[in-house]
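This view holds just a subset of the chains, kept in their places.
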Amino acid sequence: MAAEKMAVAKAINESLRRALDSDPKVLIMGEDVGKLGGVFRVTDGLQKDFGESRVIDTPLAESGIVGTAIGLALRGYRPVVEIQFDGFVFPAYDQIVTQLAKMHARSLGKVKLPVVVRIPYGGGIGAVEHHSESPEALFAHVAGLKIVSPSNASDAYWMMQQAIQSDDPVIFFEPKRRYWDKAEVNTEAIPGPLHKARVVREGTDLTLAAYGPMVKLCQEAADAAAEEGKSLEVLDLRSVSPLDFDSVQASVEKTRRLVVVHEAPVFFGSGAEIAARITERCFYHLEAPVLRVGGYHAPYPPARLEEEYLPGLDRVLDAVDRALAY
Amino acid sequence: MTVESTAARTSRRSASTKSTAGKRTTAKKPPGTEPELVQLLTPEGKRVKNARNSKNAEYESYVADITPDELRGLYRDMVLTRRFDAEATSLQRQGELGLWASLLGQEAAQIGSGRALRDDDYVFPTYREHGVAWCRGVDPTNLLGMFRGVNNGGWDPNGNNFHLYTIVIGSQALHATGYAMGVAKDGADSAVIAYFGDGASSQGDVAESFTFSAVYNAPVVFFCQNNQWAISEPTEKQTRVPLYQRAQGYGFPGVRVDGNDVLACLAVTKWALERARGGEGPTLVEAYTYRMGAHTTSDDPTKYRADEEREAWEAKDPILRLRRYLEDSNHADESFFAELEAESEALGRRVREAVRAMPDPDHFAIFENVYADGHALVDEERAQFAAYQASFADVEGA
């Protein structure tokens, strides 16, 4: 009975419910998280069951949301705040970067800020401007934050449990275009470590590394490549900070080729850090440079262009072919 | 601008909103009963001429001489705007638009304020100011590009002194303030108007725009359409006192006007614009109105608000009351209404056809206008993209 098929959004909802249930200090905060249950229904029903004092509709001010969440954390609460869409996190950026990330160190370890910032992110849903971005690199560069992104319902459930239990601030990037993807979730499992990558599919010719919404794409690419006789290993990185370089290294030492895929622009994106570090760690193993597939150096385009902008099957396979051609 | 899942419609907004701590808060007053509300045309269509107080009389002076022609013009603007809005909503249902943010119910606030403007004034809208766009002469079909997903802003802001729609809540209040600072520097006597919602009033950017405009005495009018809702949050989640009072604390006047009364909105906005032109600095106008529809086509208001609330506001409909007045005063006859009906239908048709004919953008548009002076990486990526695209063409061509 503990294992159940659930959509990603529902898995997060269940995980939040469990946290609210088991720890009276857990709070949900954000715009429209109450009666509406969030614009994606991720907090659906929670205010009804836990009341307005635990599930809090906030004024429309992201800096205020994160800033007061910090204050609540200082008082002993464990706020889980929702930023409605990726493109609306920036008003809160100052509080996240200068306060949330640094207060533990500033206090020489005296205070802890167990705050989770949930951000539905990424494109592919045909939305208007600011609703499809992938700003994870803008947070990963900042010490003091942990950045994770689940790719499936089971991880969504468990990683949320672990993020809430973490005494560090966690930016929890939710792959919004996968909200409705269903998978088995065993709510009684014993989860592995939050920041460890997972081999989704084993392979020998090349490693595809991704996180969040792109994991599924990489699996599809591996399927397609398999039909052409290429054996691709697919890694779900799960965590962007810390980044599980050991797992990537282990995979690359085997396959000798790496392609990193993310929706965010390539320039200064996660792929850059992975390429730089893996090249350093695996210099003598790599048969090809680490290739990156991601967004272009341009604002996220209007919906009717997003298919061209976003990494798709063909672009991933193109990069695979280029890497294999070395 | 939100996208919602299609979860079942269940809970209803409970009648009262308690403060988190269970301590006392200010109760929300029933709409339209506030003594401070400036009203010049009642829901029943009666002109309020002998105003209760002298302040009201001052506003009244701005529309005292309004001609029947002008009144019919306001009526026509509201009717056509509503028609356009309805067409857009149905185009969204038909899949021609990805999203639509309806202004239904807010026609008076937008047409009243929009018609108060001079050509040389400048407008900074949110994403819902279709009625103001109409007043500025922006072709309504141009508004639809961003909702169709073919662009992020489909008109030249300087063509009609109407800035692009701004989605990040409150940002444009600062742009308006800066623009107004520039107007003052130029020694021009035009004014600037910034639109935003009740929800937006909570954003730091809006507060900072109050500070900057007051300190620099910038000729800007802040026009807040308090439509009672920010998606699912009632205005009590943003403030515990009427929003127009916010201005006082920054040292400039705030006025609450009946946002469903096109004459009052016209008068109060004219007054505020005149203050700006006269070097008296910023003004906050709170247009007290109601979002009759969903937040956007993705929203489902039955999750969070009661039908009765909407019904109560229906009785205050902005178009209906002006129609009553026009009819009662014989300022418009049957043929006027009939012609307008035909004009409405023509507008709907034109918009429908224009949207359907709207081409998808060229793929290379991704790389266009990222920079004004170019950028090596954009050039490089465009070239790679072209080669990549061409590689498929080759295959397909082969």
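Letters A and B mark the chains in the order given here, with residues in each chain numbered from 1 onward.
FYI, a residue touches a chain if its C-beta (ideal position, glycine included) is under 8 Å from a C-beta of that chain, and two chains touch if they have at least 3 such contacts.
This is a predicted model, so every value here is computed, not measured.
This structure file defines a complex whose chain copy numbers, by label, are A x2, B x2.
Operating definition for what follows: only the chains that are shown with their structure count from here on.
Our note on geometry: chain A versus chain B, Cα centroid distance of 35 Å, whole angstroms. In the complex of the two chains, the chain A residues touching chain B come out as 9, 31-32, 34-37, 39-41, 44-45, 48, 52-53, 56-61, 63-64, 84-85, 87-88, 90-91, 125-131, 179-180, 267, 296-299, 301-305, 308-309, 314-315, 318.
Within the complex, the chain B residues that touch chain A are 1-5, 7, 11, 13, 17-18, 20-22, 98-99, 145-152, 167-169, 199-200, 202-205, 230-233, 237-238, 298-299, 303-304, 360-361, 363, 365-367, 370, 375, 377-378, 381, 385, 388, 391-392.
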